[in-house]
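Note that one protein chain is taken out, while the other chains of the complex remain in position.
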Amino acid sequence: MNQIFESILDPYYMQVLTLLGIYIIAALGLNLITGATGMFSFGHAAYFAVGAYGAAILTVNFGFPFYIALVAGGLMASLAAIIIGFPALRLTGDYLGIVTLGFGEIIRVVFLNMKITGGAIGLSGIAKETNLSIVIVLVMVTVYIMYALDNSRFGRALVAIREDDIAAESMGINVMTYKMKAFALGCFFAGIAGGLYSHLILYINPSDFGFAKSFEFLCFVVLGGLGSIPGVILGTTVLTLAPEFLRAVADYRMMIYGALMVFMMIIRPKGLLGDVNLHRIFFKKKYQKQANRSTAAGG
Amino acid sequence: MKKKSILLAIVTILALTLVTVGCGGGGGEDTTSTDSNDEAAIKIGFLGATTGGHAYYGINTLAGMKMAADELNEAGGVIGKQIEIVEADHGSKLSEGATVAQKLIQRDKVNAIVGDPTTGITKIAAPIAEDNQVVQISAGAVGDYVVNTEDGKLREFVYRNTLLNAVAVPPVVKYLKDELGWNKVAVVTSMNNDYSVGLTKLFKEALNDAGVEIVADESIQDGDQNFSAQVTSIKPNNPDGIVFTGYYTEGGLFMKEVRKQGLDIDMVGGDGLLAETLWEMGGEAVNGSMVYCGFAADPTMAEGKTKAFIENYSTANDGALPDMFVAQGYDAVMMLADAMKAAESDDPVVFKEEIKKFEDWQGVSGTITIRDDHEPLKSPVYLLEVAEGDNGQQFKVKAVIPVK
Amino acid sequence: MSALLELQDITIRFGGLTAVDEVNISIDSGTIRALIGPNGAGKSTIFNIVTGIYSPTSGKVLFNGEDITGTEPYMITQKGIARTFQNIRLFGKMTVLENVKIGQHCRTKSDFLSAVTGIINPVVKKEEKEIEENSLQALEIVELADKRYEYAQNLSYGEQRRLEIARGLATNPSLLLLDEPAAGMNPLEKQTLMKMIRKIQDMNLTIFLVEHDMKFVMNLSDRIAVLDYGRKIATGSPEEIQKDPDVIAAYLGKDVD
Partner (left out) sequence: MFEQQIINGLTLGSVYALIALGYTMVYGIIQLINFAHGEIYMIGAFAGVTMVTMLGQGFFVSITVAMLVCMVLGVVLERVAYRPLRKSTRLAALISAIGASIFLQNAMMLWKGPQPVGFPQVINDAIYHIGPIEVSKVQLIILATSAILMAVLNYIIKYVKIGKAMRAASQDYDTASLMGININRVISFTFAIGSALAAAAGVLVGMYFNSVAPLMGVMAGLKAFCAAVLGGIGSIPGAMLGGIFLGVAETMGIAAGFSTYKDAIAFTLLIIVLLFKPTGLLGKPIQRKV
């Protein structure tokens, strides 16, 4: 499958698209946490880093096969999320955001001081395993999983928690366990994306996973459209490719990027594809009937 | 349910292909080069940052490259072709480093890349340059696993013209012990700085070999502004000098604290300290501080090529002196030109063989020999000292230590 | 007719304030019990104690004889006690049907693994269909079935009240707590609500009702308990309560002699 891509695309696009696919997987993970369940997670890059380092150390130091290391990296990220979730998920709103931001920085500093991660010198010599076809397949799998979750009992419970957690608890949802499951699951995808990242870039350094990267993921999700799968995909695509398009303006690149973010937020506060929901697109006729039914009945 | 998942897959593939088409148009040729981009030109790509934390090194390396390209083009170019510098900025971000390397090779079809001034991004670009058979010369990376891979394989297309710390540290330590009589030293490392962590390792080995005792081992962080705690704990051990392996901002502030707490000892460090910022931060406290590096612009002592280079640069930059990155950026382009002339070809696969044969190659930043492990043996080591000059503080060459 | 729910001298203090003081209430199954009293008498507090949102300083809550004092709210719902809220707490950006489906949550099991394998896993598909049917049934009772795909936040006030009841019904409870269901409704809507509550009672459900509208309470409830400043001052049939001097004093104040 990869040869097809190699023939039509030159490696520069492959590199950009592969990175884009990786960011989409991580952003969809964050969308499950912040978009569906409404929990502010400002430290997403830390779980991305746990996956990146976890998978890389397993393949480099212990000779694990790539796919096993990748899943192991995801599971390690989920484990980290559960450990951090216990204290953090008792808080809500901005306070949860601040605590997750804090834990994100603590994880970065821990990686900076660990021997096995190579500390400040970083970890290099990682084998090149990630290519565009693997990433596209994993993006589609992630999108399918997120879509399936969205329209399941589990997904509905998460959205109920976002809308009103006290009412959700009174309707028999164990809010704490569901928040923990959503957090661990979202971070699992960040871990997988991290594993793919380290086997694409082949050199990882803790400074790359600071809060700047966490905010980057947050921007993908919020700018794309909280809770909307197509929105998050479009948001990630726009914000990852903008720096490439803006290369032509060289020095002004990042300045325009910042201004672009402010501008896009103002014209679309709900995100590019705010309330667009895949489910409603597919079942247009069902919802159409509702529209004319409610107008007819003067509801 | 079946219909839904197919529709879903189509939406995702559609999104991705839409992107490739969009991306194709966007990538665009942006050679802000010295002259028109005719096909006949030899393209040399600049890999570095002009924004973000490492912008300072990038901007200077680029200046040196452009100076060399202009001189070569005025002298009729290389093997009949004009030299063209292709710029790109990765904003000091690791992930963008890989993207820029791919862009230079695939979109701009460069013959060679000069960059990155830092070890991290050089290591990211090296496998990409190696696989695509494009020569990469780093004008700043001093860490390990640049010219060779982690599993010991030598890279055919990746070289550098920097003074390696492993080459420079032993002669410097010998000089400190024999000439300046340092027998007890304090070592200060910036923990979140890979350059500093690596350099401390080398200094400790050289200090032990030379029999110099390490009486204090303190750590700081890049971006720290408050070193009162560390200096207070060094003071009671009264060392003869301080080995500071961090960057210039922290170095200057550290010396300010050392003088504030009444310690009358000097500091020695690597090229991380090499910038006016050292005395802008430290003021007179850094007078007497020593820095070894691969190049130092000292018009009074320089001769031949180096003298001309310094004069040309300072006339073109209203009196400013070129620093090591300008010189090594300049030398990198000149090395590429000489290799192409010797091989009479601008095909990296061909002229890379010539680079391996460099023996006492005379550059503006020193004489360079590429050893058989592809590492550069550069001589001499310039030991500089901060002193009050006519227009304020400047780096003065304290000693020129030949490297055996 | 055994007592479905018993409150045994329930007391709760917030800091120095005693919001509920030694209250004893026992409700027989199948009946409609109302709880009335002036504002701030502690009515909603008692609701919150029964549903586990507050745990009482002292006293016990028995449900079917089982002590459920201080249990987690979501477990109390699983045991069969559903509630509505004084100020409506619906899931605004979810459709009417989805709101009611949440009620079915404690009656179903599939989690994220089964969700993902949902396409091919028959058990999950059957469960989803069941949830859909039960939810539609609940919506039929409150006559909101035709608005099933509308977002809950777009419904009118009366409709939102009825949706909350439907959501409670979907947890197929044995006891339904209604917190001022008739508040803010016009007389016509109150009529339909009364009819609906009677219909619910016929499905042998027990109803525990907090309400201010005396006419509504009087001709709907079987027995009424009256609360004043956190203490129970009277219990009895609607007729007895109307004539009880303490109740009149609590509501209309004593004549100054």
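Per-chain residue numbering starts at 1, and chain names A, B and C are given in the order in which the chains are listed.
Operating definition for what follows: a contact is a pair of C-beta atoms (placed from the backbone, for glycine too) under 8 Å apart; a residue touches a chain by one contact, two chains touch by 3 or more.
Just so you know, these numbers come straight off a predicted model, no measurement behind them.
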Residue of A:A56, A:L218 or A:V232 in touch with the missing chain, whole complex considered: A:L218
Chain A residues that touch the omitted chain in the full complex: 34, 40, 87-88, 90-91, 94-95, 97-99, 101-103, 105-106, 109-110, 112-113, 166, 211, 215, 218-219, 222-223, 226, 251-252, 254-255, 257-262, 265-266, 269-270
Residues from chain B at the interface with the omitted partner, ascending: 51-53, 55-56, 59, 191-192, 218-221, 223-226, 228-230, 232-233, 249, 252-253, 256, 260, 275, 277, 280-281, 283
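Methods note: only the chains that are shown with their structure count from here on.
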Distance between chain centroids, defined by C-alpha means - chain A, chain C (Å): 40
Chain B-chain C separation of Cα centroids, rounded to whole Å: 72
Chain A-chain B separation of Cα centroids, rounded to whole Å: 35
Per-residue multi-chain contacts in chain C, two or more chains: 118-119
Multi-chain contact residues (two or more partners), chain B: 5
Interfacial residue positions of chain A with respect to chain C in the complex: 145, 148-149, 152-157, 159-160, 163-164, 166-175, 181, 185, 275, 286-287, 289-290, 293-294, 297, 299
Chain A contact footprint on chain C (complex, rising order): 51, 53, 72-74, 77-78, 82-83, 85, 89-94, 98, 101-108, 110-112, 114-116, 118-119, 124, 127-128, 131, 146-150, 155-156, 159, 167, 171
Chain A - residues contacting chain B, complex: 9-17, 19-21, 60, 112-113, 119-122, 124-125, 128, 136, 139-140, 143-144, 147, 197, 200-208, 230, 233-234, 237, 241, 243-245, 247-248, 250-251, 253-254, 278, 282
